[in-house]
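Everything on this sheet refers to the single structure shown next.
For this depiction, one protein chain was excluded, whereas all remaining protein chains were kept in their positions.
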Amino acid sequence: MKQVQVAVVGASGYTGQELLRILLNHRGVKLVCATSRQYAGQPLWEVFPRFRQVPGSGLKFTDSDVEAIAATGAEVAFLALPHGVAASYARGLVDRGVRVIDLSADFRLDSPDVYEEYYGNPHPDTALMQEAVYGLPEWRREEIARARIVASPGCYPTSILLPLIPLFRAGMLEPEDVVACSGSGVSGAGRKASIPLLFCECNESFHAYGVPKHRHLSEIEQELSHAAGETVVMSFTPHLIPVNTGICSTITAKVKKGADPESVGRLLEEAYAAAPFVRLLGRNQPADTKNVTRTNCVDIGWAYDPRTNRVILMSAEDNVVKGAGGQAVQSFNIMCGFDETEGLWVL
Amino acid sequence: MKQVQVAVVGASGYTGQELLRILLNHRGVKLVCATSRQYAGQPLWEVFPRFRQVPGSGLKFTDSDVEAIAATGAEVAFLALPHGVAASYARGLVDRGVRVIDLSADFRLDSPDVYEEYYGNPHPDTALMQEAVYGLPEWRREEIARARIVASPGCYPTSILLPLIPLFRAGMLEPEDVVACSGSGVSGAGRKASIPLLFCECNESFHAYGVPKHRHLSEIEQELSHAAGETVVMSFTPHLIPVNTGICSTITAKVKKGADPESVGRLLEEAYAAAPFVRLLGRNQPADTKNVTRTNCVDIGWAYDPRTNRVILMSAEDNVVKGAGGQAVQSFNIMCGFDETEGLWVL
Amino acid sequence: MKQVQVAVVGASGYTGQELLRILLNHRGVKLVCATSRQYAGQPLWEVFPRFRQVPGSGLKFTDSDVEAIAATGAEVAFLALPHGVAASYARGLVDRGVRVIDLSADFRLDSPDVYEEYYGNPHPDTALMQEAVYGLPEWRREEIARARIVASPGCYPTSILLPLIPLFRAGMLEPEDVVACSGSGVSGAGRKASIPLLFCECNESFHAYGVPKHRHLSEIEQELSHAAGETVVMSFTPHLIPVNTGICSTITAKVKKGADPESVGRLLEEAYAAAPFVRLLGRNQPADTKNVTRTNCVDIGWAYDPRTNRVILMSAEDNVVKGAGGQAVQSFNIMCGFDETEGLWVL
Partner (left out) sequence: MKQVQVAVVGASGYTGQELLRILLNHRGVKLVCATSRQYAGQPLWEVFPRFRQVPGSGLKFTDSDVEAIAATGAEVAFLALPHGVAASYARGLVDRGVRVIDLSADFRLDSPDVYEEYYGNPHPDTALMQEAVYGLPEWRREEIARARIVASPGCYPTSILLPLIPLFRAGMLEPEDVVACSGSGVSGAGRKASIPLLFCECNESFHAYGVPKHRHLSEIEQELSHAAGETVVMSFTPHLIPVNTGICSTITAKVKKGADPESVGRLLEEAYAAAPFVRLLGRNQPADTKNVTRTNCVDIGWAYDPRTNRVILMSAEDNVVKGAGGQAVQSFNIMCGFDETEGLWVL
């Protein structure tokens, strides 16, 4: 198998850790660079003791700039940086011929106005923003394959888009009557020293946050509007759940007059017949995070409630795998011509 | 303080355990009877080692029938039994002059038809069903005070009704556009030997269940319809969360044309100004289960999303306290003329 | 009931929070002062939302010095400060006639040399160190009653001393062949923003730390040597366990030649017959943290292994209650003439 030289920029958070874990196991990857301001000079295994003695884990974190990253010979760079920071690396890398897979929110939106509305400041590079491909491999395989820059979707959006897109494409759902409730494991909040993320604060606790307008709404509505061919406006409430990883989303959506709610199962099956990581559980089957953690799978079940004429969609994924590092590697596989599942656990 | 003689029927589940914990600490209670088929003959502290050396915990569980319970001199009996079983005790106790507080679903509904629709068989005692008072103390103090039989509300309904009732009474919400998502700690599923309730099955897991028509829908819609003065039909999806106790509900509801969404805070404040266990957190403040566990409090926050014209209500309670044993004792206090907070933790 | 005016200095950690929780419920306490550099100006309930609407929780944290604390009229001050910091408050308070209950390690040791060996710098006030009473109420009731300054024991020491003292006093155990293994909930590490204390780092993890010479060894060996009348030198390994609160200690100790290992149960019973918070579980009965959390109880079970001629002692307590705030209040009750159990949960 050919080997692609890879850099991970911002590799010391939970997403970075998961990316490294996947890439160290990937037969087609030669990891040539991992950056972390905080841990510069330390080998990967020292920061993440789980990697001890794993081949490749002796690589040392560097405190790096664009020039230095390009100089490592990296052909593809994953950016696992906070939004705002990622954009400052992307242009320089792309210009130097390094293909970029960005896991931040910086290149996910089409509209600079929406970006500014949700992220509070003007986008620094709208040209690259327009060029970037929204990296949901189940729906953008071809564009991802030839992209110079891929914007890997957010964790919540992935869990909400995959069940909804086929139904909106089929014109089945009302565009302004969708309510999504999601719960995420604590890793979704990042690996930062902060009182609210302490064990004793999160354990035996659960609660909503980001109410009423979480940033991920912007990309969810954008992609659903694309699928529907009309503007989708919806409610979304995320919750913090005391597990390390895992997202479970429950989406209720009003069925359009004349649409056949019994066709949900068939629409999902048709959409994902060739998708290796989407597993359809069938009717009245809830998805459970415990069945997908550490895999790149999304499990999807559905129900229909004739009393309210609403479809209920239930999805589960691992927020740091399919919701972050795994999905980014799935795009990487497509970009580099590997099998889409290469290096990605399904068990 | 006077002492009321009390029996707990079906005292060995998680609800029974919590009831016993509260009653053993209640200055106005003399516990004269606790029944459990499984543990008959054992003192309370042997089954629940937390009670060891607590005064009163030497009482032995009995395998008891109605006659024997009444013979203990109990003036009030709490029924912490499965639905269907509770009804078989209630009539005999009431006829013998024992006031009943039933924590099961047997006497919560007004309509025998709805009971049969949701619980699968005809109600065995529709007369007593009609007589029973739905024991939500914040809205039924006077009826509870003089009741012979109180049907203590379900855990999910309590967390959903308290935020919604004031808004429906004010005519603010559309009656057919409410979506509630709740998560409950595992104690809500009961203390029964069952593979899906094992530690290794629930830990690091979360998922929906009871989709699309959980039994608690029946009492929620009944009480909301009373409050609204019109028929309320809604969506409700419960989830299992890896915590011992705690329920957090997130409710999104469409605002009626012409209603003022900014009045939510005021309506809640007016409704609960004199309610010792309802704590209003204010706008955009999520409720967190960790702040209410082991207390009889319900915390309620709210938000308004002008994009969707929906109100978001967020509530948190302890499912075995305000959602079960604590609320039952709150009714008991009202029935017996004690201060409503007697014996109930607020901290 | 009379009311004693009380200050809590350093009230925003987990120990401070527990102290506040107990004191706000204590009928004989008027809380007049709570200090926190970080939260100065905020009411207690804002920092600890669990306290919302609890009478007294409107008190505001102050960023305070000794003069200001004394000026509040406090008669007793609890110090819930890091070691080293506590000593800088104690002298000034005692000199102003404020009795001090210190929860840090600053005044627990008799010997300045041992203090310096374990804590790395000379003790700043050896006179007050000599005066301070080691506040283990089960063994020092009389001295505590009249003390100006009480050094409340550490969490691990409490769980290890209570089972061992009666056996060492009876001359039953070899002084140099004791091995203690303890596990503590994460709250024991304090409420500080730190990567290793994050939920995702502690959840699904357990490990030893502080090997081979944890600071608590100093006070454990000191008190056991007092009890034995000879120098006790032992092994102690603490572990971090993914629970919020709770300490479980397992102690194996070699029985002296000629001693009767069957007398363990009797010795424990004699020692703790009048101790309201020590619960003896009997032979071969492990102690479980879940039965004591949020109470001031210590549960103790024991076993004897004739193969190795070792006694095994198993104890459980809540590290922030009997291991910190609760035990301090127990001393407070004794100092002020309240019933020893006043304000302390036993259920």
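Letters are used for the chains, namely A, B and C, taken in the order the chains are written, and counting of residues starts over at 1 for each.
The rule we apply is simple: a contact is a pair of C-beta atoms (placed from the backbone, for glycine too) under 8 Å apart; a residue touches a chain by one contact, two chains touch by 3 or more.
Quick caveat: nothing in here was measured; it's all calculated off a predicted structure.
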> Omitted chain: which shown chains does it touch?
Replying inline: A, B, C
>> Touching the hidden chain in the complete assembly: which of C:146, C:213 or C:266 does that?
In response: C:213
> Thinking of the whole complex, not just what is shown, which of C:234, C:259 or C:328 touches the missing chain?
Replying inline: C:234
> Considering the whole complex, which of B:187, B:235 or B:249 touches the chain not shown?
Replying inline: B:187
>> Touching the absent chain: which residues on chain C qualify?
In response: 176-177, 179, 181, 183, 201, 203-209, 211-213, 233-235, 237, 239, 241-244, 246, 248, 250, 252, 284, 286-290, 293, 303-305, 307-308, 310, 312, 314, 316
> Footprint of the hidden chain on chain A, which residues?
Replying inline: 21, 24-25, 49-54, 204, 279, 281, 288, 290-292, 294-295, 297, 299, 346-347
> Which chain B residues would touch the chain omitted from the figure, given the whole complex?
Replying inline: 14, 185-187, 191-195, 197-204, 242-244
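The definition used in the following text is that only the chains that are shown with their structure count from here on.
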>> Graph shape for the chains shown, where an edge means the two chains touch. Line, ring, star, complete, or other?
In response: complete
>> By Cα centroids, which chain is closest to the centre of the whole protein?
In response: B
>> Shared numbers divided by all numbers used: is that above or below half for chain A and chain C, i.e. same or different?
In response: same
> Where the centres are mean C-alpha positions, what is the separation of chain A from chain B, in Å?
Replying inline: 39
> Hey, how far is the Cα centre of chain A from the one of chain C, in Å?
Replying inline: 46
>> For chain A, give me the residues that contact two or more of the other chains.
In response: 201, 203-204, 242-244
